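Only one protein chain is missing; all other protein chains are in place.
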Amino acid sequence: MANNDLAYTVFERQQRDRGIDLDRVKERIKGFTVETPSWGYADSGTRFKVFQQVGVPRDPFEKIEDAAQVHRLTGACPNVALHIPWDRVDDYDRLRRHAAELGLGIGAINPNLFQDADYRFGSVCNSDPAIRRKATGHIIECIEIARAVGSTDLNLWFADGTNYPGQASIRARKGWLRECLADVYAALNPGMRLLIEYKPFEPAFYHTDLADWGMAYTLATALGDAALVLVDSGHHAQGTNVEQIVAFLLDEGKLGGFHFNSRKYADDDLIAAAINPQELFLIFAQIHDALDETTDSGARRTAERIAYMIDESHNIEPKIPAMIRSVLNVQSQWAKALLINRDELREAQATQDVLAAEAAVREAFECDVRPLLRALREEQGLPDDPMTAYHASDYPERIRARGIGGASW
Amino acid sequence: MANNDLAYTVFERQQRDRGIDLDRVKERIKGFTVETPSWGYADSGTRFKVFQQVGVPRDPFEKIEDAAQVHRLTGACPNVALHIPWDRVDDYDRLRRHAAELGLGIGAINPNLFQDADYRFGSVCNSDPAIRRKATGHIIECIEIARAVGSTDLNLWFADGTNYPGQASIRARKGWLRECLADVYAALNPGMRLLIEYKPFEPAFYHTDLADWGMAYTLATALGDAALVLVDSGHHAQGTNVEQIVAFLLDEGKLGGFHFNSRKYADDDLIAAAINPQELFLIFAQIHDALDETTDSGARRTAERIAYMIDESHNIEPKIPAMIRSVLNVQSQWAKALLINRDELREAQATQDVLAAEAAVREAFECDVRPLLRALREEQGLPDDPMTAYHASDYPERIRARGIGGASW
Amino acid sequence: MANNDLAYTVFERQQRDRGIDLDRVKERIKGFTVETPSWGYADSGTRFKVFQQVGVPRDPFEKIEDAAQVHRLTGACPNVALHIPWDRVDDYDRLRRHAAELGLGIGAINPNLFQDADYRFGSVCNSDPAIRRKATGHIIECIEIARAVGSTDLNLWFADGTNYPGQASIRARKGWLRECLADVYAALNPGMRLLIEYKPFEPAFYHTDLADWGMAYTLATALGDAALVLVDSGHHAQGTNVEQIVAFLLDEGKLGGFHFNSRKYADDDLIAAAINPQELFLIFAQIHDALDETTDSGARRTAERIAYMIDESHNIEPKIPAMIRSVLNVQSQWAKALLINRDELREAQATQDVLAAEAAVREAFECDVRPLLRALREEQGLPDDPMTAYHASDYPERIRARGIGGASW
Partner (left out) sequence: MANNDLAYTVFERQQRDRGIDLDRVKERIKGFTVETPSWGYADSGTRFKVFQQVGVPRDPFEKIEDAAQVHRLTGACPNVALHIPWDRVDDYDRLRRHAAELGLGIGAINPNLFQDADYRFGSVCNSDPAIRRKATGHIIECIEIARAVGSTDLNLWFADGTNYPGQASIRARKGWLRECLADVYAALNPGMRLLIEYKPFEPAFYHTDLADWGMAYTLATALGDAALVLVDSGHHAQGTNVEQIVAFLLDEGKLGGFHFNSRKYADDDLIAAAINPQELFLIFAQIHDALDETTDSGARRTAERIAYMIDESHNIEPKIPAMIRSVLNVQSQWAKALLINRDELREAQATQDVLAAEAAVREAFECDVRPLLRALREEQGLPDDPMTAYHASDYPERIRARGIGGASW
């Protein structure tokens, strides 16, 4: 018996003994997909330096080709998010077909509201109504692009904010933001969703107009059911309990999606789960908890429609391998969180047995899910080890022909 | 001409030249009052040690006597907040009359939901319904006490939370919290308000059921107009922009009150504005901005009804002087924030002149408001320097007779 | 074949295939011991409440009995740390013999410099020379107790600090601290070590005299070779890279010991590795890196002499189980960190292959070390699952006879 087979056999027994239904676990892992971002394949960096890499895609078509590699190897990334204008093309239907031919769909559309010189003092929160109209117009253009490429999610991240006390009226800007969002919401296609992101700081250094989940939630609630909150793992003050925010938003029916990445300090945009992987595990534990609701609760319905996306900015590491690693890390924590014995957990919670409850969660984290994921990949006809398969393929060599100086921020 | 008179004359000219209407400033300072907490006169400390002081009040009546001293000297503290059961007495009407005779009213009533052995795993979020009922009952008892003492505000701070991942169901506890709040809300007297406080951690170290303003806001909004959010200056993660939260809540009509104190690290409960006084100034700048609205806006009406309270835990410093200092510091920042030239500010904001806008705010902070506050105290028949007046009075000596071992947490 | 045996077999193969020498791993796990603190068996809590538990030891002798249970079940805790005066007894030799009869030695001696009323404004940094002498005297008394009980390590944690800017002269206090430490150092027995702890805040809220590793390091360096730095996992600002501090101190030959616990926020004193277990893993990775030095380097010699200790304050969870869990968690991360393939790591580091280097570390963390630890316990004649064995024993029931109201802070 091959090593891995034996490892899986042992894993299977271990989980059976723990009372875990592995069929359900496998089904939920197979059903889990995470969108990769077109800009994650391009050059990016810090304010100090963008280290250009050889082989970076030169246009949106090549970005999609890279994204297709990640999906080919992991089977978990059937969609690619676009960023406009970085991914602006003349013929969006051609882009859509290019993706489709490579087995991909187009995921969320992300407007850019921070790189135009006009946005120096804000986009939709700018005190100049002409600039607000321009920004709103750009978002509405993105809705049209979404229609053209068959996307149903519009992600809104606003870099708007100020750098100094007094620089602007916080309440006036809030009003403008609300107006813009109302216009955008009215322009949505039926079935389309507005995912509203928040971030405490950077690039604004005194106040960011949408600074935390509460602000995004308040605005999304005022808009209506199609407006939801987008949680980026790196967009919280140090010491924030992110999984609690996730649970709260699930309970309120307002969690729309995630941007995964990791950080030790600020919004470092590192490979997801590279730093403190337990945090992502605990976030997923909250989601599985909602998915496991036996009644047709709002939390369950909300959890079922979450959009999972990666949003990273690889500064020094090679792009495609970093993306593969991110997907695998996210998948690992998703799988681990499925191994929590919920009956045991509920029982321990009901009897206020702190250590037994903690153990029910921790023991799932301690499990090594690699045999399971390998077995699943085998079932799905995927390479045993996507990273090795990538390096063994001719793709890394082929893209070197793109040279240096590809697409960038 | 006395030094101070001359200083005030110069101050008056300076402000007139800056275009500030000092009559309006004075009126708004005179109208500003801040509640002191009965427990702020008692012994308190850290988990490592409570240093007992000589002269600490031995019962609620003596606490009110101390609070009356602070009001006598500052003229700014006509109300004293009570904490039940710390301030439980047989005859609340007698307590009310005792306060009234000393020129005080009773401010907010604060239930204690963290010191009973039953609350080891939570009060209103406890998985045991009997404990939840007990906690809810205690809060409703506090409403009755409020009725008896003539108080209209009920402050709710829940220490509820968990110490370990998995220890409890975050969403189940949220549901119980909502149920409790609904029961409490239904029991409110007409005209009474429910002020809901939030705190990120301590005493709970993994998750706190009401961790941030967004959670308090969501629950308060679901309850109705009489439920509002209470902002404690020390209850935020490092790097939170508190004045933005204040502006946001004002704009949403959901800001109910403040607990003032200061901190450099966690919830240190130091004398208000002792650390980073600019922060309190900027909070007040947002409030004055709302109060200055010329239309009868929701933000203005909300600002007009804010309850200002001190919540501190003096560990090493003498109690009454620390409270006087806190009141004076709060008053100073309130006054400084009134010296912002709003026309200049609006003009600079409208033209996106970052440095002029910043200057309009900063210059108010740079003003020395001590001549103004001394002049105002003179107008009101108050001592020129409340701290000196306190030390010159016989009160510090008189209370020494109380000895050591007074009321404590 | 029993499940566990099979799991171990698979684990063994997995590690062999990864190129890990399991004999060396086992040897290093067997050689790893962690001291438990006498006060960790007593009641403790937050400033808001100490929830008393049934069965808490009533005196130092009973604390040692509890510590002996933890060692009996885990085989990893042969020493117990004492805290004076909490563990003051008339006859220290009797205490030592009591421990020895239970198979324990006495670990570090910890003076208490924060609970006497005299220490309100500091102990060794107090501006009053009489109080400084008293504090120094108490530490020297602890050296005598160390002699009496056969301990070789003196841990110094100073709660000294101030709450307000200006309250004291930071530099004067630094001078007094240095003088005290010099006196203490001179009084050390030959072979004894001084482990100097640091902490950024709490109970002092403006400045703590020994706030960070750099201050502890500077003072320890000035004293001499027997003075070393003690790292408490919870005593860092959010976002500090603790493993780097560990590596730096190892390299400088000044790392003396650890206080293990975990936290999400401040100094929460939770069960070690309950929150973000990766951090402890990465700390141990640095230590194994030093222990693996092939030359007789200062880093290796320093690593070989590290004192590993637990310092926790269990607020809501049962004491002995929480201590068992802490020991097991620490042991797990110690074991995981041994599974890093150092050859692979070095190779990847040498070629600047970021993802390969990251993988070499991450893969060790992903391993499930429970089969290994169970196998080791079997080899050592220890119970398969210490927690289950504890609950199955009559000890939990026996100590209930102690009643409520045992030893406390």
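The first chain written gets the first letter, and so on, giving A, B and C; residue counts start at 1 in each chain.
The rule is simple: contacts are C-beta pairs under 8 Å (C-beta built on N, C-alpha and C of every residue); 3 or more make two chains touch, one makes a residue touch a chain.
Computed from a predicted model, the values in this text were never measured in an experiment.
Here the missing chain is touched by one residue of C:85, C:137 or C:214, and it is C:214. Between the chain not shown and the residues C:12, C:59, C:252 or C:366, the one that touches is C:252. Within the whole complex, the absent chain has one touching residue among A:115, A:351 or A:388, and that is A:115. Residue positions on subunit C in contact with the hidden chain: 121, 127-128, 163-172, 174-175, 200-201, 206-208, 211-215, 217-218, 236-241, 243-244, 247-248, 250-252, 278, 282, 285-286, 289-290, 299, 340, 345-346, 348-350, 352, 354, 357-362, in rising order. Residues 44-49, 51-52, 114-115, 117, 119-121, 159, 163-165, 200-203, 205-206, 238, 263-266, 268, 270-271, 274-275, 313, 315-317, 409 of subunit A touch the missing chain (whole complex, contact as defined above).
As for the chain not pictured, it touches subunit B at residues 3, 6-7, 9-10, 13-14, 17, 238-239, 241, 264-265, 271, 274-279, 316-318, 321-322, 325, 332, 354-355, 358-359, 362, 365-368, 370, 387.
Here is the rule we go by: only the chains that are shown with their structure count from here on.
Chain geometry summary: the mean Cα position of subunit B and that of subunit C are 40 Å apart. Shown for subunit B are the residues in touch with two or more other chains, namely 121, 163-165, 200-201, 206, 238.
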